[in-house]
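Each chain you see keeps its place in the complex, though not every chain is here.
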Amino acid sequence: MRSEIAVSDRISLDDLNALDKAGFVIALHDIFEHSPWVADAAYRERPFATVAALHTALMGVVRARGEAEQAAFVSIHPDLAGRAARAGAIAPASVSEQAGLGLDQLSEEEYTRYEALNTAYRERFGFPFVICVRRQTRDAVLDAFERRLTNDRATELANAIDEIDHITRLRLAERIDGPGLPDIAGRLTTHVLDTHKGGPAAGVRVELFEVGASGRARLTEAITNQDGRTDAPLLADVPLRIGTYELVFHIGAYFAESGAALPHKPFLGEVPVRFGIAEPEGHYHVPLVVTPWSYSTYRGS
Amino acid sequence: MRSEIAVSDRISLDDLNALDKAGFVIALHDIFEHSPWVADAAYRERPFATVAALHTALMGVVRARGEAEQAAFVSIHPDLAGRAARAGAIAPASVSEQAGLGLDQLSEEEYTRYEALNTAYRERFGFPFVICVRRQTRDAVLDAFERRLTNDRATELANAIDEIDHITRLRLAERIDGPGLPDIAGRLTTHVLDTHKGGPAAGVRVELFEVGASGRARLTEAITNQDGRTDAPLLADVPLRIGTYELVFHIGAYFAESGAALPHKPFLGEVPVRFGIAEPEGHYHVPLVVTPWSYSTYRGS
């Protein structure tokens, strides 16, 4: 029978469209945690031409509900970094999502802080704080938590639904094969232009760091090619995590190689460019236009 | 008698010019350590119109000597961070100069490294490594030490004399009151220009750090005034230490205050500008031309 599909397998959109209602609901059962009514109600809109259309239909079901039902729906979600996560009592997808950010390995002090925030949030709004952690760095989660605590309830209910929109869009994109996947990936690219010689700067080492409150962690590094670009984007294919980043361009070594006349201690050695990412699905192009004595950078496109 | 002058007092150029030879030599006895012949030979060129002319005459005596005498002269200088410094057996001026860089408080490991370098240097050249530490950061001293070890002997003898030129110029500038003080001070200034609104950026917090191999140390901070400048130079009055520095401009807070429409996580928050200083007596003007989405910087004037 078609409904005997294994629940975590990838499935094609065509196959999904061909399922009976029970199969359809089971196939999507871990997209919206503990809320089979969402898939159940969206079923009548099949067949779906694109995965994005499927997602829009599912979220349409949620958004059509009244405030009380939406609040109940949000309330099903686990606390962030809460006891449920530590105890293994949350949906598998939630576990791996929270683990991706290390929220399953917080220090006792951090858990205490999250618990205080979770408690304050629940007391104020009556439902848990929901955020799509795969679009956030750890610092960004805390920033959002504290900022959103000051909102009113209607804003926060809308924010929670928006975050569930992000969460489920990502889950669907991983579960369903098919045309019209929703837009889930951002991109970070760079480009080094040497205006001392008037051309692309090839062979520049570029490091990318995530900058957190407690330090910075190196995410990747690359060397610029003949066009002054990196062969692949520095970040791609997944949402960019909201947060602070730093590119470090090894310009001193580059100009030393080029034979430019420079002092022993060059004016520019490692050039850090620190910037914030606010749009996880955006394209951040952060170029460096550089001479041994100057540089400029900007959010490009 | 005029020659009974206290040796570490400041003295006016006029008074110095009026001294007899014995007094003149005593008055300058701690400028060139253990080498009274320098002042003795320069005495006949008095009166000196400027302190700079006095210094030129003194160094002229040194530079006129042959290679063997110069090497003997250099050899009198103490090892850098050596046992003499730890045992208190070097000239008082040398003590305070080396102490200014913390070279009297190295870890055992660092002393061992310096000892190895001192030994290698002495074995190769036959005289000690001399450097004007007041023009250097600690990292720059080590860089210079390792770099200069690869030179030939004639180059290093010339380098040692040049460093003694720097050392004695600084000592003279502190000892002699008079016109025509030699140029000993560098200057670091900044300026923040907001090209989003088209005018100077007032109220921007700017921090200055020295960046070393083992971390960075904050040297000073300032707030830009109505002209986008700091009321006083960030560094002035003394030689700039050769080394790596970082200015951090708190641009995110500035634009948040200005009411510009920005994302929650602005593109630019803290803007670091890291640069090397190679000319201790130079003027480094390092401005920031900035919008919420771009900036440029350069060595200005």
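Order of writing sets the labels: A and B. Residues in every chain begin at 1.
By definition in this document, a residue touches a chain if its C-beta (ideal position, glycine included) is under 8 Å from a C-beta of that chain, and two chains touch if they have at least 3 such contacts.
None of these values were measured; they are calculated from a predicted model.
In this structure file the full complex is assembled from 4 copies of one chain, 2 of which are shown.
Basically, only the chains that are shown with their structure count from here on.
Chain A maps onto chain B through a rotation of 180 degrees [Cα fit, steps of 5, range 0 to 180]. Inter-chain centre distance (chain A to chain B, centres taken as mean C-alpha positions): 48 Å. Of all residues in chain A, only 140, 143-144, 147, 242-244, 246, 252, 263-272, 274-279, 289, 293-299 touch chain B in the complex they form.
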